[in-house]
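Just below is one structure, and these are the notes that go with it.
A single protein chain has been removed from this complex, and every other one stays in its place.
First chain written, first letter: the chains are A, B, C and D, and each begins at residue 1.
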Amino acid sequence: MTAALETRNLVKRFGGFTATNDVTLSVRQGARHALIGPNGAGKTTLINLLTGVLAPNSGQILLGGEEISRLPTHARVGRGLSRTFQINQLFGDFTPLDSMMLAIGERQGHGGMAWRPLSRDRAVADEAAALLKRFRLADAMGVATTLLPYGKQRLLEIALAIAAKPKVLLLDEPAAGVPEEERHEVLSLVRELPADVTVVLIEHDMDLVFSFADRISVLAQGALFAEGTVAEISKDPQVKAIYLGEDA
Amino acid sequence: MAVLLRIQGLVAGYGEARVLAKVDLVLEQGKSLALLGRNGAGKTTLLDTIVGVTTHHAGAIQIDGKDVTRLRAEQRTPLGIGWVPQERNVFRSLTVEENLTATARPGSWTLERVYQMFPRLKERRRNLGNQLSGGEQQMLAVARALMLNPKLLLLDEPLEGLAPIIVDELLAALRRIVTDEGMSAIIVEQKARKVLPLTDDVIVLERGAVTYRDTSAALLAAPETLDAYLSV
Amino acid sequence: MSDKALSASETASGLLKRAGRWQIWEIALWLIAIAMIFVLPSKMLILTEITILALFAVSLDLILGYAGIVSLGHTAFFGLGAYVAGIFARDYVSEPVTGLLVAGAVSGLFGFVTSFLVLRGSDLTRLMTTFGVAMLLAELANQAAWLTGGADGLSGVMITPILGLFEFDLWGRNGYIYALVVLMVLTFIARRIVNSPYGLSLKAIKRNPVRAAMLGISPTRRIVVVYTIAAVYAGIAGALLTQTTSFVSPDVLAFHRSADVLLVLVIGGTGYLYGGIFGAIIFTVLRDWLSVITPQYWMFWIGLILIIIVMVGRERITRWQAFLPGSARAERLKARKAAEDVR
Amino acid sequence: QDVVKIGLVLPMTGPFASTGRQVEAGVRAYMALHGDTAGGKKIEVVLRDDAGTADQTRRIAQELVVNEGVSMLMGFGLTPLAMSVAPVLNQAKIPAIITSATTSAIMKQSEYFVRTSMAGPQSAVPVATWAVENGLKRVVTLVTDYGPGHDIEKGFTDQFKKEGGEIVEAVRVPLQNPDFAPFLQRVRDAKPDAIFVFVPSGVGSVFMKQFADRGLADAGIKLIATGDVTDDDLLNAIGDPALDVITGHFYSANHDSPENKAYVEQVKKAANNMRPNFMSVGGYDAMHLAYAALEKTGGDTDGTKLVEAMKGMEWTSPRGPISIDPATRDIVQDIYIRKVEKVGDELYNVEFATYEKIKDPFAAQ
Partner (left out) sequence: MLTILFDGIAYGMLLFVLACGLSITLGLMNFVNLAHGAFAMAGGYITVIMMNRYGISFYWCLPAAFFVTALIGVLLERTLYRRLYKSSHLDQVLFSIGLVFMSIAAVDYFMGGQQQLISLPPELRGRFDFFGVGIGRYRLFIIVLCAALTVALQLALTRTRFGSQLRAAVDDGRVARGLGINVSVVFALTFALGSGLAGLGGALGTEILGLDPNFPLKFLIYFMIVVTVGGTSSITGPFVAALLLGIADVAGKYYVPQAGAFIIYGVMIMVLILRPHGLFAREGGR
């Protein structure tokens, strides 16, 4: 079976600094995969490479067996890749409804339609409403994003990524800024996704990681440092030394 | 012990909007305070108001016995405030080192000392602020505040995005700073269980008002109360 | 929220319908514009000028207000349209509607080609590349005297009656009606476009291109399309100018025109299509009025007014709309209130 | 008493504002000296600013006709501005007196154009003749790259070659050009006997300084020009670098005649000590023509009659004797060759040779 997402010898340099160092990684379909590692290890950089925000210096990226390293971001999204950002990337004064209409409309290829009024996209509107409701944003659907409390914005960030109905979903610290007690809830929404959706999670909260992931890769200084099941990684003394510390 | 920060009947917010409703607070020198509360409770607003970057509506703030209510933010800093904003707000077009030196004030915290605390920053010291990873930015924001050599450190979710091992180190370091150097600190944090063991006192904010205050030890000892205040 | 009882999907479609609905002030504006034909017969010429400028500004709003592309060379398309219409009328067909279409097409083609220059870079870069394109075109018009008449302008443009029926009279009445009809038709089309999924995606690109790409939107293609449409609009506006004045000079490509249209749009407000129209009215009327009072120093007063507008706050000035029933702004204010409830 | 309105459309703001200012001064001076009645009618001038933009000119002209009911138009600072009103004139059938625009092509656009400024190359032709007569055989021409510049370049070149001179090189300078260094260096490297220059008047002063600074005169290159370069209005400000420059033009503030004395004095008095230049005299004569035509028609304001009346009109202007060519409606005037000299404390274009009754050399073509 081909991996849902694969990288081969991926390298990214910023000037003389190697942020991604020969990373070869394979994530099977339907996996709940976590990516952890010290600050500055290159996790976000790796996600940026996968999504095409950055171009690699060398190496390949394969999505469902298809090489996508040279495709622009939007084309990768079209092939089923989606992500959230470490720092919210939302549309300022758009309402959550606008944002969802956009995301769903784009997925269905309506984005080029210049002659059909938005309000006539009933199917899209219904789906948007349903998704907003699932993310507890229904009450706020007509409010400008910037006026929403941070937690709601965070939810919208994730909802947008999910609206694209991705095959592979990349989450960059989705629970950042969300209170301890609500973190699990955020991830439970992710967990509800169909089993064949592959999820890659970056997170520094080990409670979350250990409860969510079935497999973990550890990055350090740009390179793959260790990989294994939750049990293996959480006991690995080297990982403890560089990342987890003693009490994890 | 001397009172470092005294807040009375503080009402503040953004523009017309009032977020804080009559907050009272006293913090003694060399003590640390955990500030807890849900999303949107007003924690950040309270810190920002102490710093002086929100709209002040009523009430008074005293630092070190001096009334600063009418002072602008840049006039308060010299009295000894060090601030780690929630969104880090690293200066993007300054290098790491410039970020540290641009606002630095003389004192025991020097470049060498913060680099010692965060070796990672030393490695990246020629990088621009916006070329840092999330965690590195967080370290920089904390280091920048320390370089101000403040009497009162205001930390808004300083652990966010840091690797577990760094979190532990930072908390230990903060503890040392407070006990050994007599610096005071207010720490806003989502991970209450992480910070409570290290702080002296705790207050909980709810809709802009203080709804609970006690020693940290007391709150830790009563997990039900903690859950009641913090869960949804 | 009052309609909490409604199901989420009903709320959603209600909100969407409201956003695209015709507003009372919009209808009033068009009715007044039509009434002008009878009310102010002596002001037809300046009204025509306003109409043309308004169309030009609407065109700029499409790229600036919706796609977020600032241009300091938008007159490249205006001027090109003007010259094409002039040359076409002089050498081929002197019927204006045909000329309008041809000018729009040529301009649009040029817009398509140059759109690739504005895809990358910051505001400043776009400002200056568009500006550079316009200046090159202006210089070309100046040098290609055999075709354009060079610096003396293109004379000998004879425009026959519109559709062979309505002649351009000295009072400018038919000219105004003609320009107004064109403005109305094109504004309605633009209105439809910006309220479509495509329009939404443009706004998204303007607000956050990184995220827009992450939703599968190809900014390149969307921008190329809107830039081309805007170029068509500007070209038609230029052609209208040629046809109502039966003359073209290199001035149609001059820098001050790009600057003026930007001013006009900014005065009226970007991103709601009518900004260009209101701006054109305010700007032209003010300038005409002041330059009659003080031909030498009217610039001083215009400058002062601009500064006052900024100081008082454009938002505050355009807030009048909020008081009209059913306006988008009123909705937005209501939404702001609703936001408090959500907390 | 009946009022006759004259619409005066000029660039009062923008880069060509000084043209507007001068012409207006000329118009006002004429009215101050000759009263405000002609042909039994009271004359009223309505001044409008077109900022040098052709479609504004056209709209304003049209509005003046339909709303203000003017009987004559006047002004037009630049060729395209004049061109743009031709359709209005043809439709409204009223005369327009051109006070400033100079290209030959304008006059053909409408039967209602009459001109009191000059026809483009009018002053260039005599300069060419004079140059050859005075032993300047190899010349570089340098003109601004726009209509009037092209006209003048052609006028000079044709005449110069006819007289046996050689054009070493023809340089055209863009209208928007901050620095003349490369062009002047090019001229210097071509080592001609003289350089013939036409640039618009404001730019002319900048040009003069750079010419002096680059030491072209020391390299033995003489400067000859049309009078735009040594604009009377700016001459004192240019200062010594202008001394000894030879130009050909139709008007000098130093022209020795009673008409001119009165005129210069009046302008200085009314316009803050401004020295009138060749543009303002265009306005002055335009007013004279309008007055005289009205006298001749006995106050009849019919456009066609007014134009008829203007044709063939002859009078002595502050610039010297002039007339309107009945065939072309263009001005026929004497061109003077002048040299910049110190007169008292001030610099003037001092006339020393006259070429009489020069017509637009291109009008016949």
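Simple rule for what comes next: a residue touches a chain if its C-beta (ideal position, glycine included) is under 8 Å from a C-beta of that chain, and two chains touch if they have at least 3 such contacts.
As the structure is a prediction and not an experimental result, all values here were calculated from the model.
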Chains on display which the left-out chain touches in the complete complex: B, C, D
Residue among B:G9, B:P78 or B:P119 touching the omitted chain: B:P78
Selected residue (touches chain absent from view) among B:Q29, B:T103 or B:T225: B:T103
Contacting the left-out chain in the complete assembly, out of D:K42, D:K162, D:R186 or D:K261: D:R186
Residue in contact with the excluded chain [from D:N177, D:S257 or D:T297]: D:N177
Hidden partner chain, touching residue among D:E166, D:D213 or D:E346: D:D213
Missing-partner contacts on chain C, residue numbers: 70, 117, 120-125, 127-129, 131-133, 135-136, 139, 142, 255-256, 259, 262-263, 266-267, 270, 296-307, 309-311, 314
Chain B residues touching the omitted chain (full complex): 48, 51-53, 72-74, 77-78, 83, 85, 89, 91-94, 98-99, 101-103, 105, 128-131, 144-145, 148
Residue ranges of chain D at the interface with the undisplayed chain: 13-15, 17-18, 21, 145, 171-179, 181-183, 185-186, 202-203, 205-206, 209-210, 212-215, 233-234, 237-240, 272, 274
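Throughout what follows, only the chains that are shown with their structure count from here on.
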Chains linked by the largest number of contacting C-beta pairs: A-C
Centroid distance [mean C-alpha coordinates] between chain C and chain B, Å: 50
Averaged-CA centre spacing for the pair chain B and chain A, given as whole angstrom: 30
CA centroid of chain C to CA centroid of chain D, Å: 39
Touching two or more other chains - residue numbers and ranges from chain C: 343
Overlap residues in chain A, where contacts from two or more other chains coincide: 149
Chain contact topology (line, ring, star, complete or other): line
Pairwise chain contacts under the document criterion: A-B, A-C, C-D
Residue ranges of chain A in contact with chain B within the complex: 14, 37-41, 43-45, 86-87, 149-151, 173, 176-182, 204, 206, 242-248
Touching residues (chain side chain D, partner chain C) in the complex: 10, 12-14, 17, 21, 47-49, 51-55, 58-59, 62-63, 65-67, 79-81, 83-84, 86-88, 91-92, 103, 105-106, 109, 145-147, 150, 174-175
Sites on chain A touched by chain C in the complex: 51-53, 72-75, 77-78, 82-83, 85, 89-95, 97-99, 101-103, 105-107, 110-119, 121-122, 124-126, 128-130, 132-133, 138-144, 147-149, 152, 160-161, 163-164
